[in-house]
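Selected chains only, in their assembly positions.
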Amino acid sequence: MKEVLTFGETMVLFNPQASGPLRFVEGFSKSIGGADSNVAIALARLGHDAGWFSKVGDDEFGRYIKNTVRGEGVDVSRLKVDKGASTGILFKERVNNANPNVYYYRAGSAASRLAIEDLDVEYIKDTKIIHITGITPALSESCRETVFKVLEIAKENGITISFDPNIRLKLWTLEEARPVLLKIAEMSDIIFPGIEEGEMLLGLDNEKEISEKFLEMGCKTVVVKLGEKGCYVATKAEKEYIQGFQVATEDTVGAGDGFAAGFLSGVLKNLSVRECGIQGNAVGAMATLVKGDMEGYPYYDQLMAFMGNKKGIDR
Amino acid sequence: MKEVLTFGETMVLFNPQASGPLRFVEGFSKSIGGADSNVAIALARLGHDAGWFSKVGDDEFGRYIKNTVRGEGVDVSRLKVDKGASTGILFKERVNNANPNVYYYRAGSAASRLAIEDLDVEYIKDTKIIHITGITPALSESCRETVFKVLEIAKENGITISFDPNIRLKLWTLEEARPVLLKIAEMSDIIFPGIEEGEMLLGLDNEKEISEKFLEMGCKTVVVKLGEKGCYVATKAEKEYIQGFQVATEDTVGAGDGFAAGFLSGVLKNLSVRECGIQGNAVGAMATLVKGDMEGYPYYDQLMAFMGNKKGIDR
Amino acid sequence: MKEVLTFGETMVLFNPQASGPLRFVEGFSKSIGGADSNVAIALARLGHDAGWFSKVGDDEFGRYIKNTVRGEGVDVSRLKVDKGASTGILFKERVNNANPNVYYYRAGSAASRLAIEDLDVEYIKDTKIIHITGITPALSESCRETVFKVLEIAKENGITISFDPNIRLKLWTLEEARPVLLKIAEMSDIIFPGIEEGEMLLGLDNEKEISEKFLEMGCKTVVVKLGEKGCYVATKAEKEYIQGFQVATEDTVGAGDGFAAGFLSGVLKNLSVRECGIQGNAVGAMATLVKGDMEGYPYYDQLMAFMGNKKGIDR
């Protein structure tokens, strides 16, 4: 039985070999980017049995994504190939260490054509936790339907649902996003909102109100990500701040996915929510030490060493 | 008054920094690719007053294309920016020096949204030769309409129409392409088919029959491109083979566009068709000496030096 | 009618691909460098009709400069090619983020041979503002004469003269420079000194005395550049400090030229001196956000967005 399953678009990511406006950049280097596969990779590195699926084009970029994710030890046996569409790609642009600009070539991509008929229901059922990001339902109507179909299967089979809202206003408007994401939230057991996302979805701007609201909506565990400060975890029974690790940040992209993976790893090991939060903070912090979306996620030994060296809130 | 005007999609072209399947290629270098701008650039290098227009996205890749074409001395004052679409891009893949594979990301590109309302009629009128490629009508319905609108303006204003069929079966089927391209051919004064194109459009497989047929259809000058062998030029009055230049080929992409530009340069200088053909052969040959689509097109002095060093059919 | 005209040497600039003493640097990347073309490029990006001329060698480096400046939309129709001299080049060396060392290969360069007979008087007359840098008269005797000839034409034709002293002690001694630069200053309508330049030229070390002195000498507008702090603008009528924008600086080369361009753009739009100063500060600040001499100059929309996001002295 898989411990975790994720699904959704992973793209080939072209990183500029120099900073500055892209028209002045001569060369680009290839890697992969995708929140869903990030979470699966981070969990596989920590020793968990993780699966990820999506749809890629019948092209070199699709094969590259497949091999890269598989190379990390994630099960990709349900990845589909779509002969009628290309694999999505994106370009980053970096100016002066600010957040990178992103140029997408993903409209009509193979992944955006993921549909209910692509699902292997038995495979999905055989899972402890299904982690959903708010990116997948934004890709297309069929992707949205697919997400809800997976949620339905999960619900029917008592699978834990984990949800990271990941609001991407480049893909849909807030008006479109809000009802969909709230509906997913209602079905989730664990939710990982940020403050800004709480504001967009609920109109609430602090961790306490945000978590209260999500608990009311039926979530069992609400983990409000507070960036460098750490996180605030709330269940019916417990509510507490868990202080983050202080590190010299190199690149924050992928830190949120790492956080979720660190937390879920704790859940899979039946750690306390507090310990889950510390672990989430640690993986998130380690992700920022290294350039790249997923390169910085630690192996289990590395995570333990880091948590021994650095102090969380009360260790 | 402009001497030549071209229009149609120019894309940012990503060249692999190593040969082999793209999934194993780490880096890519940026340049531009587009048959229409190639012809304009080649003519500008030869000292002609050339204009090119298209539509690009409001993004760095669009600005890069604009600046590159403008940098070559082509008038880009009518290039449009489309805030609702991206600039098209493509990737090349080279295996063992065979013709490169191409991966397009151009569906729905800004250029494919070029439409009649984007035309500056007065600007178009003020031109001696309008050169059309068969790529533009393949991009979209609105592009097709735009091509015919331009042809109409040209016809009404006595502008010479030059046409290179450039059949791209990745963009449309032969069934879709044939009637459109034949209709353009009928309106053209000068046409630059290859043998293979003659076969696809007319079902004829040799230069003599192909040129005869196009002359019948109303073309005044038919220039059948014969690759390394040179070309066969036919008008009502004259018909002759013009032998090509023997060179050590490095990269043939862009050679056909260079050929057309070399020929049209001769037309603009009122050279004999024979001299036009020799000049076309020379620019085409020089284009193959250098890696890249348009990097090898010569300046006028370089062309003269090359034609002095190498012998055409009877010099 | 051109809005702005600049002239003077632009060189090919070789940037080390690694920091440290150049003898340990394996690779170098090519770009262009020149204060005069910088100002023209920055103004063209902001939407102005700008021209620049100089003299380059009949070589690939000269063609590269021509195409790059032309690609930015600057009119280069009066750029001369000198068959008897090479295009000047320079190498930068970076050690530990300090100001780069510079190694010039420009002695006897084509640009240093610019002379009065290279001038197209009618072209010069057809200009609103002529911007002069103190680099051009330092290059050679003939360059010096050319500068004064242009000043004479400007004076006779009521063209506004803008002047940035740009004292380069690698090119001439202060003893040589001072009388020449002061003579140019006397003829200028707008002058852009820094504090250090004021000290070298006038022996005065604060913005108030410096601007007073230049006003006395006949300048109508004195803009003392104060680096990150902004600028001090003085006319007969008004005198005020205009606070700079706080940004995370990446590379300060080219900031002064951007400042002048931003200010002159305001002049061309009849903005108040205060608004001109804010705009100069903004372009100067944006230039420092990006590595490279001219890569960071903004398009007009980008400038407006930046000025909206960041606060100038009283906005």
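Read from first to last, the chains carry the letters A, B and C; within each, the first residue is number 1.
Here, a residue touches a chain if its C-beta (ideal position, glycine included) is under 8 Å from a C-beta of that chain, and two chains touch if they have at least 3 such contacts.
Everything numeric here is computed off the predicted structure, so don't read it as measured data.
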(message) How many copies of this one chain make up the entire complex, given that 3 are placed?
(response) 6
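By our rule, only the chains that are shown with their structure count from here on.
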(message) Averaging over Cα atoms per chain, report the distance between chain A and chain B in Å.
(response) 46
(message) Roughly how far is chain A from chain C, centre to centre by C-alpha average, rounded to an integer in Å?
(response) 48
(request) Please compute the C-alpha centroid of chain B, do the same for chain C, then give the distance between them in whole Å. (result) 40
(request) Provide the list of chain A residues touching at least two other chains, using ranges where the numbers run on. (result) 21, 26
(request) Write out the stretch or stretches of chain C touching chain B in their complex. (result) 67-68, 70-73
(message) Could you list, by residue number, the parts of chain A that touch chain B in their complex?
(response) 14, 17, 21-23, 25-30, 59-61, 63-64, 67, 86, 89, 93, 103-105, 107-108
(request) Please name which positions on chain A make contact with chain C in the complex. (result) 18-21, 24, 26, 95-97
